[in-house]
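With one protein chain held back, the other chains of the complex are shown just where they sit.
All chains are identified by letter, namely A, B and C, in their written order; residue positions are counted from 1 within each chain.
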Amino acid sequence: MAGKSGRRSENRFIRYLILFTWALFCLMPILWFLSIGLRPRIEIITPQPIYWPSFSLDAWKMIWQDWPMAKYLFNSVAAIFGSVLIDLVLAIPAAYALSRFTFRGRDDIAFYILSTRMMAPAIVAIPIFFLFRNLGLLDTIYALMLVYAAINLSIVTWIIRSYMLDIPKELEDAARTDGAGDLRILWEIIIPAVLPGIITAAVIAMIFAINEFLFTLLIASTPNAYTMSVALANFTGGSDGVIYNAIALVSFIAMVPVFIVVLAIQKHLSRGLTMGAVKG
Amino acid sequence: MAGKSGRRSENRFIRYLILFTWALFCLMPILWFLSIGLRPRIEIITPQPIYWPSFSLDAWKMIWQDWPMAKYLFNSVAAIFGSVLIDLVLAIPAAYALSRFTFRGRDDIAFYILSTRMMAPAIVAIPIFFLFRNLGLLDTIYALMLVYAAINLSIVTWIIRSYMLDIPKELEDAARTDGAGDLRILWEIIIPAVLPGIITAAVIAMIFAINEFLFTLLIASTPNAYTMSVALANFTGGSDGVIYNAIALVSFIAMVPVFIVVLAIQKHLSRGLTMGAVKG
Amino acid sequence: MARIELIDVQKRWGHSVGVRDINLDIGDQELLVLLGPSGCGKTTTMRMIAGLEELSAGEILMDGQPVTDVDARDRDVAMVFQGYALYPNMTVYENIRFPLRMRNVPKSEHRHRVREAAAMVEMEPYLDRKPAALSGGQRQRAALARAVVRSPQVFLMDEPLSNLDAKLRQSMRIQIKQLQRKLKITTVYVTHDQIEAMTLADRIVVMHEGSCQQVGTPDEIYSDPANTFVASFIGSPPMNLIPGVVDGGVFECQNVRVTGIPDSVTGSVTLGIRPEDCSVAGNNSTQHAQGTVYGVEPTGDLTYLSVQAGDNTLDIKANRDYRSELGEIEAIEFDTQRLYFFDSANGMRIRA
Partner (left out) sequence: MARIELIDVQKRWGHSVGVRDINLDIGDQELLVLLGPSGCGKTTTMRMIAGLEELSAGEILMDGQPVTDVDARDRDVAMVFQGYALYPNMTVYENIRFPLRMRNVPKSEHRHRVREAAAMVEMEPYLDRKPAALSGGQRQRAALARAVVRSPQVFLMDEPLSNLDAKLRQSMRIQIKQLQRKLKITTVYVTHDQIEAMTLADRIVVMHEGSCQQVGTPDEIYSDPANTFVASFIGSPPMNLIPGVVDGGVFECQNVRVTGIPDSVTGSVTLGIRPEDCSVAGNNSTQHAQGTVYGVEPTGDLTYLSVQAGDNTLDIKANRDYRSELGEIEAIEFDTQRLYFFDSANGMRIRA
């Protein structure tokens, strides 16, 4: 019989090794980012390795002076929040219908929702392009809102629906015998009960919207509708070559609104997460 | 007191109206795609509306004859499957460690995982670019594998972990009193029990990998490592202008491997989903 | 203040029948218990009374008015659910107030009526809490207050005590009975627990596979069961049922022999005898059955004895001092005044 304490510490070592390897793999990009964004451009493009990097705010100055970054930031924020709002307005009643009422083809719809997320994004890019051209919405943030909303609608619906499935039917029966109609049940009972789910869905929709690149590139053809992520593309071409440290910094700025939102709703979000929420 | 049957049918009408609006919004892109991919190019670029579109396989012929589509398809499939494999190998032990062992900073790690998904993709693009340049992996599918794996590792870990949290502690206690060690518990008890979660995570990682555009563009600088989604970019520039119907068709082909996988594992996936799995 | 009539009520889902041809006349202020194993249709019957489930056939009347097509929200019915169904995002106060808001009771009355209802179930100190911060018993009482607050015509209770522990269940049982007596509201109560049914009910309806097996007072159900299902469902342990043959006034089967059976009983029958009407035979008493001791369970108050007599296991409530070793042979005496006979073919009671 092996001594317990000996094996315990050995186990602990293995655990930390696993976690360390894993964290390194996850963290790598961040570490690299830190090492690039705040260094002079000359150090980055030189092929020789640099062991003692110097510090510089060149890139920081450049992005604010040479480019309308504030405008891009506003476009990003407006398009993303607008799209999330559209998603919630459409998804909540649809999710309720999908979770509660029985009708033919209900399960097919559920499967369809998943499939749409499996399409390469380009598949939907083209038709949307034509649609907006015909509507005269090309190159506006309204077009971006609608596109982001369309991309995310199915997944937002799916998340909210799966939270609604967890609400006991009894709760609705109780509200009905208490005298409430369908709309009041949705508004007073269901929505408050799935609030963590709604918030989780909204955050995930935000993440997807921020990550969106191709559609934005297609729709936003002038700085009028440029978002942060497309603005980055500007740093990759042109006579100056790829301006890596500027890209790193702009990316960093793009994170700021997200972090503010996440901090503000953290309580609800973590409640959603501990409810076994973000299972996908 | 209102008659029940009267209100019932009225309710039903409202439900269908909600669902119809919602489905239309979701389906729109697909319908447009269908209307474009199989029409002659001339009809698409003309500004006049066309009410009776004609049918053409021009685009179909072009993409196979003029471009190495088979090669791109292979690159896509290899990079995506490789990345999912890397993710699973790293994520399963890490998720187990995160879900079972108590150590300091455990909850911070969980929060960190979420935050990484909230970064604009470009933020990690640059450091990765340099890393691969130094490793000599630029323009290979191995680089793509590693990038996709790095992007998805945190979310894959998170999903698997949340399934593992649902496994009763009793199951492990039972295995331990039955004489099993940590590794056997993981392999014989935990992994089979979270299989639906692993499959769900893998499918979601696949979806993310397929949707990935920016990194691929950065890494795959020649057709040697082009994937389907980047190959599409070729149809958007050049002397021919944007070849919309070709793009639509290539997108369609890109979906095929995903559908094969999803069909093959559908049983497990739907089990995962009905377990309230895809809650995010 | 309502009389409820169910006339030929049926519920089918496709080809499966949930409830078949139930006829009930529930008197004003009565406490009627629907009792049966899970899946017997008792909850479905209650949900049809509530208006939460459509009838497949038949009619429901309240005070003589048909309500079959009236929606749940328009019936003057309050229901208490198995899982309490408290609204998790509202405080206890808001929960109790919810039915008043929905029924458009004037706002000025709300505070007063909520307090009154809460006081009835001693929930006043907890009005500001969310349901998650309450214990099981407190949730139960909050759900009761919500049902009470608008003085409905009918109370419906669907296994309201099944999520409580044994001790709490007993005290809540008495509270519910007191409340119902005080408010004089017609109540339908669903349970699978025969003790709950016996102790609460004015009348019990025993249900099995969607149909009604027997309707009667607790005493009638216990001492005058209509068939083997009712006999075996009531009592803890339930009635011993011994299949055998009666010939010339003598009941016989392996290891069991009872004489002096009335003439009305002949042929293939099932003999029923309750565990408390069996005893370990003394030296001078008649031995009706014999078998090996299979289990001896002293509970302090009395001793549960099970004896394997041929193919039958007999449960006996022996006195608190009885002890014996597993495997011993023991002789059993029946109280011959308390024998029941059932037709072997259909399980129906044979009455003398």
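Things to note:
In the analysis below, a residue touches a chain if its C-beta (ideal position, glycine included) is under 8 Å from a C-beta of that chain, and two chains touch if they have at least 3 such contacts.
Being a predicted model, the structure only gives us computed values, none of them experimental.
The omitted chain makes contact with just one of the residues C:R111, C:R181 or C:R351: C:R181. For the chain missing from the display, the contacting residue among C:I4, C:I234, C:V258 or C:I332 is C:I234, taking the whole complex into account. Which of C:D8, C:E109, C:D128 or C:D219 touches the hidden chain is settled by the complete complex: it is C:D219. Annotation for chain B: contacts to the undisplayed chain at residues 168, 170-171, 173-181, 184, 188-189, 192-193, 195. Seen across the whole complex, the unshown chain contacts chain C at 166-167, 170, 173-174, 177-178, 181, 195, 198-199, 218-219, 222-223, 234-238, 274, 276, 294-295, 297-301, 304, 306, 317, 326.
Convention: only the chains that are shown with their structure count from here on.
Distance between Cα centroids is largest for the pairing of chain A with C.
If you average the Cα atoms of chain A and of chain B, the two centres end up 14 Å apart. Shared contact sites, meaning residues of chain C that touch two or more other chains, fall at 71, 74. Counting only residues that touch two or more partner chains, chain A has none.
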